[in-house]
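Here the complex is missing a single protein chain, while all its other protein chains stay put.
Chain IDs A and B follow the sequence of writing; residue 1 opens each chain.
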Amino acid sequence: MQSFHKELWLHIPKRMEFMNITSDVENAICESGVKEGLCLINAMHITASVFINDDEPGLHRDYKTWLEDLAPHEPLSKYDHNLTGEDNGDAHHKRQIMGREVVVAITEGQLHFGPWEQIFYGEFDGGRKKRVLIKIIGE
Amino acid sequence: MQSFHKELWLHIPKRMEFMNITSDVENAICESGVKEGLCLINAMHITASVFINDDEPGLHRDYKTWLEDLAPHEPLSKYDHNLTGEDNGDAHHKRQIMGREVVVAITEGQLHFGPWEQIFYGEFDGGRKKRVLIKIIGE
Partner (left out) sequence: MQSFHKELWLHIPKRMEFMNITSDVENAICESGVKEGLCLINAMHITASVFINDDEPGLHRDYKTWLEDLAPHEPLSKYDHNLTGEDNGDAHHKRQIMGREVVVAITEGQLHFGPWEQIFYGEFDGGRKKRVLIKIIGE
């Protein structure tokens, strides 16, 4: 069994934004040399997500509107979490909807994907550097 | 380490429906010969889910009502995604609530499950053929 890991550093200036990291994952799989296995991709921060969906700007606008409706940023007083001095209570909720991680299959050295699957980093409390972990096991 | 994969083809005529695929996963585990390992089951399409819950028709009706409330199909103009000519903006949202994938443990050649766990394919934009991937690694 082989294993491999890599941390990606990301800096998203906006509070909420989605970034396609599919090619970073493809590069990591290539570097790992793993031909058959599993690849975990997770946000290392608790106000961010990794998810798989469509790379379509209209959909991403829809997600932002929907998440803001389900867990609005303001009023800050809506969240007891913000009593700690933070202003990111909403981001901890948005991340639960969109998920922390994805696990993807590696087959014949490639992402085993359907036709439209793309991997995104979802930022809900931007303006600082954060990390995504890629962990690969297989052979 | 051994690896195995299998794609299931599914065709759900209704727009939204849930289908129990537990026995397909059990068969794949048996075919793989893996006794100890992990099994990933994921929708290969971005308007569908794989999730684990109860095989109880009342609950499935409740899920449909709830998902329709959280991300209604209509009006189509609610979603910028539908400006692309699609009418499935809602399905991309429903799938985020229910999830893309599950990872399950294989112990002594069997699904290592609690008493009520069943694996479902969740379709949110039916009427066409779609795939589910089963990927198994272990030994």
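Methods note: contacts are C-beta pairs under 8 Å (C-beta built on N, C-alpha and C of every residue); 3 or more make two chains touch, one makes a residue touch a chain.
What you are looking at is a predicted structure, and each value in this text was computed from that prediction instead of being measured.
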(message) So one chain is hidden, and I want to know which residue out of B:L8, B:A28, B:A71 or B:V102 touches that hidden chain in the complete assembly.
(response) B:V102
(message) Touching the hidden chain in the complete assembly: which of A:M16, A:I29, A:I52 or A:I97 does that?
(response) A:I97
(message) Need a quick check: the contact residues on chain A for the chain that isn't drawn.
(response) 1, 3, 5, 38, 40, 42-46, 70-71, 79-84, 89, 92-93, 95-97, 99-101, 103, 131, 133, 135, 137
(message) Tell me which stretches of chain B touch the chain missing from the display.
(response) 1, 36-38, 51-54, 56-59, 61-63, 66, 70, 97-99, 102-105, 107, 112-117, 137-139
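As a working rule, only the chains that are shown with their structure count from here on.
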(request) Would you kindly tell me how far, in whole Å, the mean C-alpha position of chain B lies from that of chain A? (result) 20
